[in-house]
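Omission of a single protein chain aside, the complex is shown with its protein chains in their original locations.
Should a chain be cited, it is by its letter among A and B, assigned in written order, with residues numbered from 1 in that chain.
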Amino acid sequence: MRNPFFTSLSDFAKGRDDKRFSIEEVTRYFLSRTESLNASLNVCLSTNPNAINRARQLDARLARNGAQSPFYGYPVMVKDNFEMEGFPTTCASKILSGYVSRRTATSVARLLSLGAIVLGKTNLDEFAMGSSTENSAFGPTKNPWNPARVPGGSSGGSAAAVAAGLAPLSLGSDTGGSIRQPAAFCGVLGIKPTYGRISRSGLVAFSSSLDQIGPFALQASDALEALVAMGGRDPLDMTTDDRDPSEMRRDFQTTEIPGLRIGIPAEMFGEGLDSSIRDRLGELRDSLAGSGSREVAVTLPHSRFGINVYYLLATSEASSNLSRFDGVRYGFRVKEPADLRAMYEETRDRGFGDEVKRRILLGTFALSAGYQEAFYRKARKVQALIRGDFLKAFEQCDMILTPTSPSPPFAFGEKTGDPLSMYLSDVYTITANLAGLPALSVPVGLDSQGLPVGAHLIGPPWSEGRLLKVADKISSLYPMPLPEVHAGHPAGFREGGLK
Amino acid sequence: MTESSVSLWGQWEVVVGLEVHTQLLTKSKLFCRCENRFGAPPNTLVCPVCLGHPGTLPVLNGEAVRLGVRAGLAAGCRVSPVSTFERKHYFYPDLPKGYQISQYAQPLLTGGALRIRTEAGERMIRIHRMHLEEDAGKNLHAGIPDRSHVDLNRAGVPLLEIVSEPDIRSPDEAVDYLKRLRQLLRATKVSDGNMEEGSFRCDINLSIRRPGTSVFGTRVEIKNVNSFRFVHKAMVYEIERQIEAVESGEKILQETRLFDPVSGRTKPMRSKEEALDYRYFPEPDLPPLVLSPSLIEEERLSLPELPEQRVERFCAEIGLSRSDAEILVAEESLARYFEEGLERFRSAIADEEGLRKVRERWTSFVLSEVLRELNRRGEEVLSGPTGVTHAVDLLEKVLGGSLSFSQAKEVYSRAAEEKKIPVSLVEELGLVQVSGEGELSALVEAVLAENTEEVAAYRGGKDRLFGFFVGAVMKKSRGKANPEKVNEILRNKLKG
Partner (left out) sequence: MNLSRSDVLHVARLSALALSEAEVARMTSELSAILNYVEGLATVDISGVAEAGETLAPTPLAPDIPAPSLPTEGALAGAPDRSGAFFQVPRILEEGR
């Protein structure tokens, strides 16, 4: 359901400045909606008790000084693997029980400094490991389109929050598709920027060389502004690039659809792709051609090894990143361990869920003596080949179009018994992380069962502005309905787009 | 350079490589901006980064990189234009992240060498590599039943690990290598090298083999031996342990051992079944360290005079013997004292000959009196009442002839003891040197009159008796006579 106040970030800013509504009014609306729907959707793990206060203060300051940014007073939700000083950060894990963050993630801090209001923190797969939000220690999030289906993951809570109208903007993290796949499943826009565009400081690391932060939104221009606001070099993250994030705004404005070369990799439209999704994508290709863009056949020969490479590299880094959860300085520790070793082993065994343990074991194995060459090192080299494929393809095209997910949102429990089949749901999104490229998922309507379908665009490094311009065009071609969600049981959807 | 003969231990050759971990003199830690300071109350110099909180990322301290480059240049290392950081994994309470960030695949510095001198002669000990890494915190156990305590103030302090090639052949060589390395790090202000505070720590890799063979024996690592004396002791113990074992047909285990200063022995450190696999892999939070050529050049240009160069200069310019120069340079503060004093005399004395005499006196004074007091009382002797200006004033009395050298030495020692300014002490004690012609002549006359037989013998050709007359005059003056003047007068009178 659309909120009754505004349709986009710029519309919000205008309404706010024209006194069509107060910031407090808007904040109260989203908070109360969250309160009434959270029991059935399980989107939020915590809400911000200071939100109303902050809204009041912002209203008061607005009366005196006016607003400097469209984000002034804008409500957002953040995935619960972002740190906010004084707030719990759970990563949907038992091992972080009781943990309170001492600092605020740079991405969140930059939005806060512009006046944004964080409403709450959203559910996720434990430590962002999963594709369905079923691996949360706090129970799964429901897909607002159909409560029997998963919202995707790992940023399922953030995607569902925007789809269900609990917030107009949310933040997620994407290591192998964790923004784009839930965006597709929930029928919203989600973008993962170029590696190095947004600081990872304050994002709890899953796989440091692949993790990137990005927004969920209903409008491409809203996502664009969020990226500009959060982007740019951060002295707290040495992997950030120092290019000016406002270049994205310029690219968004200057990109023209006519003449645009859209790369179509045959590898990603073949076997294993749900026919209903293939059909929607086929229509989209026709519409884009009708708008003057040109299709170019490209090939990404090594992309079929994406899953292999990803599950070696991501788990290797994860096994290392999660070593710090040891029960010594914060979080969970078992009671009365027999000795030091027992403290470590039992704390970690009981503190982590199954999927996390599986990945720690796999990553430890891939890095271990005698196997590192054949697994971790080999994967790094194949990663270089995958990256090379993309760079070659981008000599022929401006961006690449693929499906976001091979299947529509699946049912709860459908893939939990078979880790591999779950991993395969990231098959189209994973390579963008491996190559460090920007990529987004934009809704292209519903499939035959009435579930959202996403189109996936991958661009060369630093092409976010161009990708979003094309996403904006696609949104205008496929006005996306939003689901009608009621307290108690989310069901059905309401026709009618946002435009 | 002379290559000494291979020193042997019975029928065995000892092969040793040393790994030194030295804390860098930065103001903040290696990957966060907590203060790098020793002795603060527990867990007061910690932040989310060095506590290993989730969401934190390492940010490399530029000064640590500079200091590393400087140390490397001083030891003749090759500076890597690109180096990498890796993670080394193990679980231990003093290691907050569960891994140590360390340079592994491509260290900041490779190659280089240090010249050492022992009784066996002069040799070059090659340096294999130097790299940056973070220190761990501290676990404490003393006086705590069933529990251990963890203080993370030291976690993340920058370390330079300096790994030698296995070129060391004896405990003496090991100690000399360590002393010279520490000297170098101090002279370049890379580290304070303070072993008591743990800012200069040493691991020993030791094996034995039959001389003439080129293969190495099984290597044993002895961890954290933290004084020169203990290094020597631990090595002697370990050499003898290994020889005894091998000679009685046992196999040496490749293991890590710990030195126990109380028993003077080394003992195995970990249980054998424990799995250790550090799983090094590139630190994804730190891009490869690419150095700007200007940084390297700046460090090269700002390199101070190195200990070895200083020794050369002391020998060539000041005319010190090599061994005197080595002793002086070994104590950075003493060398500075020496040079400052020399500078003062130089500005007061113009003629070459006078200067040469002063240099001799001053060198001998510093190497005997000042060094002794320094060893006895520590660095504070070098400032305050017995500081260099006051020492120079004292020596000037000797040069001016109003005080004898032996008096001056005695006064300095007492001044250090009583923390008094030496020249004031001279007055207080009423010390004066008798240099007056008349007074000295009278003394000489009296001595000659008392020893007529000896005078006859001397005049008859027994030259050696001259010293006897000098001694007698000095004794009669109760040490106050100016010995040079006494010589002169005696020579004249005895001729007559």
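Note that in this section a contact is a pair of C-beta atoms (placed from the backbone, for glycine too) under 8 Å apart; a residue touches a chain by one contact, two chains touch by 3 or more.
Model, not experiment: these values are computed from the prediction.
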Which displayed chains the unshown chain touches: A, B
- request: Could you tell me which of B:L18, B:A71, B:L109 or B:V150 touches the chain that is not displayed?
  value: B:V150
Field: Residue of B:W9, B:F38, B:Y90 or B:F466 touching the missing chain in the full complex
entry: B:Y90
Field: Omitted-chain contact residue, chosen from A:P235, A:G272 or A:G292
entry: A:P235
- prompt: Residues of chain B in contact with the chain that isn't shown?
  reply: 26-28, 33-36, 41-48, 51, 59-65, 82, 89-95, 136, 139-141, 144, 146-152, 223-224, 258, 269-271, 274-275, 277, 279, 282, 287-292, 295
Statement: Residues on chain A facing the left-out chain by the touch rule are 98-100, 102, 235, 238, 242, 302, 305, 307-309, 311-312, 319, 323, 326-333, 337-346, 348-349, 352, 357-358, 360-362, 364-365, 368, 374-375, 377-385, 387, 419-420, 423, 434
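Note that in this section only the chains that are shown with their structure count from here on.
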Statement: Listed in rising order, chain A residues that touch chain B in their complex are 82-83, 89, 91, 96, 99, 101-103, 105, 200-205, 207-209, 235-239, 316-317, 319-320, 323-326, 328-330, 340, 344, 364, 367-369, 372, 376
Query: Contact residues on chain B for chain A in the complex?
result: 47-48, 51-60, 87, 89, 91, 93, 96-99, 148, 150, 152, 277, 279, 281, 284-287
